[in-house]
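The complex appears here minus one protein chain, its other protein chains still in place.
And now, chain A:
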Amino acid sequence: MSVTFKAITTENGKGLFHLFPALCKGCGLCIEKCPVDTIGWAKQLGAFGTPVVEPGHGKPCIACKKCQLVCPDAAIWIERRDGKGRDTSLTAAPEKHVQHK
């Protein structure tokens, strides 16, 4: 069985900030780890009816992927707008995400 998640995609600085509201539990761990403080609370609600996060609250995103790395729920995917460094993140590129039965 395969499953897909809808993203809210926001362009910011060097990154495309993909946020999956069905996964985001609004814990705020990512907000604390962003080196440019761009992440803040959004209007949309997430998995538990609490606000999800969005970029645009600080300096422009530098696509460091720290937020993606620390999110316990894999609710963020940072895509670089220049298309580089797709495979260098801790997690695999989406093309490689194979769903097993």
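A few notes on this one:
Methods note: a residue touches a chain if its C-beta (ideal position, glycine included) is under 8 Å from a C-beta of that chain, and two chains touch if they have at least 3 such contacts; residues count from 1.
The working rule: contacts and distances are computed from a predicted model.
One chain of the assembly is not displayed; among "Sarcosine oxidase, gamma subunit family", "2-oxoglutarate oxidoreductase subunit KorB", "Extracellular solute-binding protein" or "CO dehydrogenase beta subunit/acetyl-CoA synthase epsilon subunit", its UniProt protein name is "2-oxoglutarate oxidoreductase subunit KorB". The chain not shown here is touched by just one of A:A42, A:C61 or A:A75, and that residue is A:A75.
Where chain A meets the omitted chain, the residues involved are 1-5, 7, 9, 16, 18, 20, 22-23, 25-29, 31-33, 47-48, 50, 68-70, 72-75, 77, 79, 89-100.
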